[in-house]
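I have a structure I would like to understand better, so I am pasting it below and will then ask my questions one at a time.
For this view, one protein chain was removed and the others were kept in their places.
Up next is subunit A:
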Amino acid sequence: MAPPPSGPTQEDTASSAAASESPAPAAPAIKAPPPETPTAIRRRSYIVLSFWLLVVFLGLPFWWKTTTIYRADLPLDRMLEWADGKACRPAIPIQIAVHADSLQEEEANHLVRLAQHAIDDLNDFSGHHLRLQLAPRQDRPRESEQNPNSALSIHLKPGDATTAALDPYRAALDITYPLNSVPPLHSASSMLTTYIATELRSTFAEEQSIVSYLLSSSPTSKPAGLSPAVVEALEKRATRALRYAPTYHLTFSLFTDGPAPTTWDIDTAINEYMKPLLDVLGPIHNFTIDTQVQLYATPGVQSQTLTKDDLASFINAAEWPLSPSIGGAPTINFLTFIGNQTIGFPDSEGQTSQSWMIPQWGTVYLLSQPDTNSHVTKDALRQPMLTFGGHLLTLLGTPQSGSLPLRLSSLSRIRSADLLLRASDALGSLARLSRSLPSIAIPRNVADGVAKSIRHLEEACAGLGSSEALYHARIAEEEAERAFFEKSMVGQLYFPDEHKIAVYLPLLGPVTVPLVMGAIKEIKRLLQARKQRAQEAKDKKSQ
């Protein structure tokens, strides 16, 4: 059987459709278009094929590449290990140098060994332990004084009775002992060593409880044997103290509700009363300072006697310009208000006070002065400044007990442990975040920051208790925070399917329709051609 005359064109539905659409009835006989040459047909299939190849091998990879979200490889497991406290068990070794020049070398060694045993027996918290070390003899005073890693030095001197006193000017504990209390060389314990151990323990008790509280509020928590009263005090300290920042901005403000005073000797007062303190805090924090005077400032509470509730709303937050937002450092406010208000205590009669501290914010001091005085002298500022200084230490989280040098060195140790935990925590948050939000982009500098943070964390963890720990912990925390708060890791992460369709359809619809239709037609034609060939073969056979 011969194929119908319009055979070749029938396969090409497009041209046949065009033919049927033409005003055919007008013409007496349907004038079929000339049959397509096989080369034209082949060329058409090549065109369709090449379009498809282009789309599949160029278009699709291009689309895939440009729409995938870049996610840098993060060491997620390592980060989570840090967060869970598995990577580092924070332990603060405290080096204590023992100066016992009045004893024989052997005796002194024995004494130190015994005292160390006594301390180990007393200590039940592994995160913070004291290590005694016999300091070199006084013959070479330079080295013995300059060991930067010893937190405290003990000076043993013979005396009448066993006494202990903290040196107010240095991190040193002076212990006197009666001559007969030195343990003989082969004794297992003695009164003196027990005494030294208990003294040391009580000296470091606050630091130890703070550290154990810090560690227990992290996931590594072990039931720390702290009494509820101690926990409450620690809780209070935590709410009072500001978050660690390398730099704080101090704002000294003079507020008055009238036209006077207009000037104050703040410059000399700061130099005289604040500067020494700021200098000692220098290794831990930097400070920037500004001052202001505000006249006709109405406090939030008008009454003459202020109750405790009034104090909370005394600061007129709506009108007083108290947040200068200068630079990037958090502000601590020290406010002197000229007024003769008094603070009333409901429970204790007759007691008065001039100042109060607002946790994590600063201090207010009520300074009463005659109205006519238009100048506040340096001497009048003495008491406020001293109060501010004391409160500054509290706001920075300094422990309350012990001599100042000791308090400061424990502050630096506490802060390094604190920063270490914070940095590990930030790493953990970032790891969990990148797992829970698979569509968030993670740029490469985040991975760099994480790597740097982990490196410094390792160093800080290894050197905890030494002076470098704070430096490393600070960098680790900074880097971890910067990685978490990376600016480009933002954007709308969730797109409903309707949105995707709405974006892609107008673009891809017109492109895909001819592509798909062309493919379908080509396939149809191929199938038909094959059928025809089979038919022809059959016909041939039957002939």
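Everything that follows uses one rule, which is that contacts are C-beta pairs under 8 Å (C-beta built on N, C-alpha and C of every residue); 3 or more make two chains touch, one makes a residue touch a chain; residues count from 1.
The working rule: contacts and distances are computed from a predicted model.
Asker: Going by UniProt, what is the name of the one chain that was not included in the view, given "GPI-anchor transamidase", "Striatin N-terminal domain-containing protein", "Vacuolar-sorting protein SNF8" or "Ribonuclease P/MRP protein subunit POP5"?
Answerer: Of the names offered in "GPI-anchor transamidase", "Striatin N-terminal domain-containing protein", "Vacuolar-sorting protein SNF8" or "Ribonuclease P/MRP protein subunit POP5", the absent chain's UniProt record gives "GPI-anchor transamidase".
Asker: In the full complex, which of A:S323, A:T512 or A:Q535 touches the chain missing from this view?
Answerer: Final answer for the missing-chain contact: A:S323.
Asker: Would you indicate which residue among A:T39, A:N180 or A:T239 is in contact with the undisplayed chain?
Answerer: In the full complex, the listed residue that touches the missing chain is A:T239.
Asker: Check each of A:P38, A:P370, A:P496 or A:P510 against the chain that is not shown and name the one that touches it.
Answerer: Going through A:P38, A:P370, A:P496 or A:P510 one by one, A:P496 is the residue touching the chain not shown.
Asker: Among A:W52, A:F125 or A:W361, which one is in touch with the chain left out?
Answerer: A:W361
Asker: Using the document's definition of touch, tell me which of A:T291, A:T377 or A:S429 contacts the absent chain.
Answerer: A:S429
Asker: Considering the whole complex rather than only what is displayed, give the residues of subunit A touching the chain that is not shown.
Answerer: Residues 142, 146, 148, 168-170, 228, 231-232, 235, 239-240, 243, 246-247, 273, 275-277, 279-280, 282-286, 300, 308-309, 311-313, 315, 317-319, 322-323, 325, 328, 330, 343, 345, 351-361, 383, 386-387, 389-390, 393, 403-405, 412, 425-426, 429, 432-433, 436-437, 467-468, 470-471, 474, 484-494, 496 of subunit A touch the chain that is not shown.
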